[in-house]
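Just one protein chain is left out here, and the rest sit where they should.
Up next, chain A:
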Amino acid sequence: MERSEEYIKNERKQEWRVELQKLTKAKDRMAIERVEMTEMAPEERIKSQRVEVNVGLTKEQAMLEATRCMDCVNPTCMEGCPVSINIPKFIKNIERGNILEAASVLKETSALPAVCGRVCPQEVQCEQRCFYVEKLNLPSVAIGHLERFAADFERESGVISVPKIAEANGIKVAVIGSGPSGLSFAGDMAKLGYDVTVFEALHEIGGVLKYGIPEFRLPNAVVDVEIENLRKMGVKFITNYIVGQTASLDDLREEGYKAFYVGSGAGLPRFMNIPGENSNGIMSSNEYLTRVNLMGADSEESDTPILRGKNVVVVGGGNTAMDSVRTAKRLGAERAIIVYRRSEEEMPARVEEVHHAKQEGIEFLTLTNPIEYIADENSRVKQIKVQKMELGEPDASGRRRPIPMEGSEYTIDATVVVVAVGVSPNPLIPNSVEGLEVSKWGTIEVVKDKMQSSIPEVFAGGDIVRGGATVILAMGDGRKAAKNMNIYLQEKYLSNKVEH
């Protein structure tokens, strides 16, 4: 994963790269305008929860966009990528039309490029550090769109390469949780020859990728292909199995599992604890999105009910809030409103999601915070009392702290309210495993960069270690954990010295 600067520099000097560099003048590269992603028309796409908004780039569009990239001597974009994908190398492969090669470059580092290309907040990662942004004050190279293009091209070509698997070493390892972190860990361990079983509490594999992020942003089919690939690599999946409840870690030890990776996520929804919050019609974003995305409640055919309303309010400003409010629109809300206590600038959601939400007619009430819910005679919410806020000094997160404005209260009508104000680590594993060190926030403590917990054979990563974070970080943790668990197991059971 980690590659020396030396190596990156030498690769850049490979013949084909040098030829490409010479082929087009820098001035001409800069003259190309950033590609526009083709999107489904807003009035069409809001009719279905399952129509993807972004259509994807054509090969011509992708190759032209790839031409914009300068193949910089010092590719700062890579510093912005949490897992240091070799960005210029994959982009230059697209420029020369070698898309499958580009996909395989992505896979050197990212276990789920088709997912990351769709959901990574590129505008604050690689794209923010692109030469075009840092030095030219121009729109960055569309790294995210290109990543998605390469991964989709490979998937659609039907010639997905199943990675080489080392000879089976007979060592059983268990993965707890099938989110992006668990999946990427499983893939790497299978490649190294381990006997890998993934245990999942829900009836579906994929974690947040399935129950949280809606199909209009990330189609299930994209995730399923990755899961299928892992199956081909020999990874076993067991659903409806809650480690710590169905069986304990000790039970699994008895069954011969030698090591564990906990990727159990941050599944516990937070509420605001304001009056009236337990009225009917008020729910967490996890409940709302799970009913729709996992249980299919947007369809008549599903047995799971969902509350629809003319006016739906979603509280929060993150990706979860955007996903919820856009889901509400798709379920037929006339007014779907974001209520967020800071200003748009501080919103943690991906910029593209906010942009798409606006296109879809989502209303934004920023600098506004709910303080009470008012219910009707059947205890169903009918109004939200809100308060206006102003921004003060920056707080611990570096964002300006919202301060309530006295006397600014007013009410908004809504019969469905979705609370999307954050999640806490899933307490199932921390509560059920003795001797596991846990922080005061409930996250599992690990040795940084090794992802090893206070119990030597238990590794952990993703949201259970970081609190609510991102897909790419969860994935990166999984890969780091695999690398270090391999070292640990090789030394312990196979008396092999592995280069650290």
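One rule holds in what follows: a residue touches a chain if its C-beta (ideal position, glycine included) is under 8 Å from a C-beta of that chain, and two chains touch if they have at least 3 such contacts; residues count from 1.
Just so it is clear, contacts and distances are computed from a predicted model.
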Hidden chain of the complex, named as in its UniProt record, picked from "Sulfide/dihydroorotate dehydrogenase-like FAD/NAD-binding protein", "Heme-copper oxidase subunit III", "Acetolactate synthase" or "Chemotaxis protein CheX": "Sulfide/dihydroorotate dehydrogenase-like FAD/NAD-binding protein"
Selected from A:10, A:58 or A:379 as touching the chain missing from the view: A:379
Which of A:48, A:245 or A:496 contacts the chain that the document leaves out: A:245
Per the touch definition above, residue among A:67, A:426 or A:470 touching the missing chain: A:426
Which residue of A:82, A:163, A:193 or A:269 touches the chain not shown here: A:269
Given A:70, A:105 or A:201, the one touching the chain that is not displayed: A:201
Touch with the omitted chain, as defined above, among A:167, A:303 or A:434: A:303
Residues from chain A at the interface with the omitted partner, ascending: 201-203, 239-242, 245-247, 267-269, 271, 273, 277-278, 280-281, 283-284, 286-287, 290-291, 295-296, 299-307, 378-380, 426-428
